[in-house]
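Pasting a structure below so you can have a look.
One chain of protein is taken out of this complex; the other chains stay put.
Per-chain residue numbering starts at 1, and chain names A, B and C are given in the order in which the chains are listed.
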Amino acid sequence: MPSATRSYWLIVLPALLMLVALYLVPLANVLVISVTDPRPGLGNYGLLFTSSSVQKALLTTLRIAAITTLLALLLGYLVAYAMRAASTQKQRLMLFCVLLPFWISVLVRSFAWIALLGTQGPVNAFLVGSGLIAEPLALVRNETGVLIGMVHVMLPYAILTLYANMRGIDAGLVAAARSLGASRLQAFRMVFLPLTRPGLIGAGTLVFILSLGFYVTPALLGGGKVLMIAEYVAVQINDTLRWGLGTMLAATLMIAVLGALWALSRVVDVKRLFGA
Amino acid sequence: MPSATRSYWLIVLPALLMLVALYLVPLANVLVISVTDPRPGLGNYGLLFTSSSVQKALLTTLRIAAITTLLALLLGYLVAYAMRAASTQKQRLMLFCVLLPFWISVLVRSFAWIALLGTQGPVNAFLVGSGLIAEPLALVRNETGVLIGMVHVMLPYAILTLYANMRGIDAGLVAAARSLGASRLQAFRMVFLPLTRPGLIGAGTLVFILSLGFYVTPALLGGGKVLMIAEYVAVQINDTLRWGLGTMLAATLMIAVLGALWALSRVVDVKRLFGA
Amino acid sequence: MSAVRFIDVRKSYDGKVDAVRALNLDVADGEFLTLLGPSGSGKTTTLTMLAGFEQPTEGSIFIGAEDITRVPVEKRGIGMVFQNYALFPNMTVGENIAFPLKVRGLARAEIAEKVGRALAMVRLEGLADRRTLQLSGGQQQRVAVARALVFEPRLVLLDEPLGALDRQLREQMQYELKHLHERLGVTMVYVTHDQIEAMTMSDRVAVFNTGELRQIAEPRRLYEQPESLFVAQFLGESNALPGTLGDTGVVTLPGGERVLATAVAGKGAVTLVVRPEKVALGAAAALCANCFPATLLEVSFLGDQLRLRLAALGREDFIVKLANAAGQGTLEPGTAIQVGWRVEDCRALGH
Partner (left out) sequence: MSAVRFIDVRKSYDGKVDAVRALNLDVADGEFLTLLGPSGSGKTTTLTMLAGFEQPTEGSIFIGAEDITRVPVEKRGIGMVFQNYALFPNMTVGENIAFPLKVRGLARAEIAEKVGRALAMVRLEGLADRRTLQLSGGQQQRVAVARALVFEPRLVLLDEPLGALDRQLREQMQYELKHLHERLGVTMVYVTHDQIEAMTMSDRVAVFNTGELRQIAEPRRLYEQPESLFVAQFLGESNALPGTLGDTGVVTLPGGERVLATAVAGKGAVTLVVRPEKVALGAAAALCANCFPATLLEVSFLGDQLRLRLAALGREDFIVKLANAAGQGTLEPGTAIQVGWRVEDCRALGH
């Protein structure tokens, strides 16, 4: 079968090379710059321990990513559970709502939130008009706004991951638990919830990692006041042209992401989780 | 079963309401602003036909989206086909390369390309150093750069959609065609290629729609010189505060996206395509 | 007193079509009753209502003296074995079997003892700490049975529990389940679409079709004295010959042949049913009340049986089955031979 082997490599090799060139080379280059600019060495990485502005951005990023993850998991679990219980028609409507964000520009959606939540926006107008509050609430250009926007962007990822996990759970298991004498609540707590653990872990990791590196939503809804890592990187590279610091933070982000993925792969079967 | 029905609604209703509030209300608000600011009426939409700068942005957007779609489909088909043919181990490596971008911030990847392709970057350094060219090539801060970045971002979507489609094709069909007397090429042309048509249509629509609204990559790799719709919207709203014009363009984008999705749903079974 | 009683039960999912209608069914205490029928016949709906996953649209269901029509699933105290076993993958074998005891709040020591006995009962001693996914199909099936029996339910339901097993294991498990039933004496209601399984295992079989209970009887009676063409054809192979029933049990076939039959229907159009294994050949045929000339067309060798196709009574698909017993003579296609059968092996069924 030498001819079959040859034609196999003729197909697979170019594709492999292209993937490496497109995806690994640029990232490797970032790593290289982070230890060579402005001078060779680990000096840039030292800033992680010495620069208070870097540390503040890191802490803000971790805090927002963590809160976003918690909220997205909580709301996502509710929605995914409801989707599983819903009729086919309602399932389709919910899936449409969940998939919609993927099709519509993140930028457009961020501006939509600014318009909705701004001091002049309909939400504040309604609250003030109905007499519930006297002064408009500050819902954007602060951490509240960033969190609303982030949860909005991340929720579909959480829902889809949890829903895929829940769909894989045999409905017969809850029925079996009931027939063996368990109440609704017991069946949920002892059978269903433990079986969604891989989904919770997977969705949590996914949302947390994506939140760490998100740029558009925090930049727009934070109004420059809530500086997360990605925006910090953009400022360093675009405005102050400090490539070394920018790439160091980008590299740190990448390493953190890969580390988190590796940790995840120890706990659950990642491939099965995403149906790959 | 009134009690079962009641508990069903207790679960499904809040989830449905939340989805509508989070996903439909902000977008509806954008539509409202686009016909009320600065004054009620369709004045903002008139600019689509009168303003040459709006038309130029629209044309640039359509051109870049179309070229990106073509390139992503071409390269994506090659990679997906290779993945299908590859051994499990190589498949895993390729899948890792393809999924990597989803985990790493778009912003980081955009800067990675700027660093790689810039006049001082390793690519130009290699080409000049090896004597292939005399002057560094302009690979970023122009349409070439935007296209490279866009294809890089969109390729995974094309690959995953095509791969999902190809995996659903029974390998026995090509074997059957061969056993019935078809050469390799005939089997590909008469059996395999026609069966990947839904995948090509799906991947094409997905990439085209996502390209239309993309912001970070064109903004960074275009260096302000290649103005696509999303960046145009950002400039209107952030810098010149022309909310009416910005939301009109955002609304136009949304309507175009929904229209394209509707057209797609006429041609192929969207739900089946994405395994939902 | 019967263990289970369905009284005038009707079930409709969509308000238009009845999945089950006019169902009156008694299950005797300690009985092994099988609900048999093709898919969509109502057998599974009947089981589902008895388990409590669905409520009847009309009518009532009793277990013993208690009306359980509206009692929720978990309060019915019924053990159930599902088609795919429905073992909890997040628990070990022992935890699975302990589950019904745990939710009933039994003491830890009592649970451990009962689980141990249940494991011994299904011959899985020593596997308590295994994960369920590490078990073979037959072992998973045994765990499911142990879990359904461990809390000593008054009634056990089995929903095609052998459907996922291969032929050989399936036959073995049939005998295991049957012996378990004989030993414990618990009432069992079993659902299957496999007629051989139903006949081998059951005290009585209830045959369902299109939502109706068509006949309920002991296996042999059902097979040899079916009351309708559906039952005759669903259980085993038969020669079905349309004809006209006249007086005194004589059926006239389209070709004018007259067959003496056991009349189940009234006069008029009937279908004669003769089981292929009840047909005698050659000299033995001449001794039967019904005897006709035939020509052998084809002999299929099935191993333990020979299946003959003959031209007889104006048809080319008259089937006769012979045991491949010792000293069976040779049979050459083309040979003329007589076929015959007794009056009691030939039933005239109405439409």
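We take it that a contact is a pair of C-beta atoms (placed from the backbone, for glycine too) under 8 Å apart; a residue touches a chain by one contact, two chains touch by 3 or more.
Here the structure is a predicted model, which is why all the values come from computation and not from measurement.
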| item | value |
| --- | --- |
| For the chain not depicted, the shown chains it touches | B, C |
| Identified contact with the non-displayed chain, of C:280, C:294 or C:310 | C:280 |
| Of C:15, C:126 or C:327, the residue in touch with the unshown chain | C:327 |
| Contact residue for the chain not shown (choose from B:7, B:87 or B:183) | B:183 |
| Chain B, residues in touch with the chain not shown (by the definition above) | 170, 172-173, 175-183, 186, 190-191, 194-195 |
| On chain C, residues whose C-beta touches the chain left out of the figure | 195-196, 199-200, 219-220, 223, 235-237, 275-280, 288, 300-305, 307, 321-327, 341-342, 345 |
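Just so we're on the same page, only the chains that are shown with their structure count from here on.
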| item | value |
| --- | --- |
| Any chain in contact with chain A as well as chain C | none |
| Leader among chain pairs (count of C-beta contacts) | A-B |
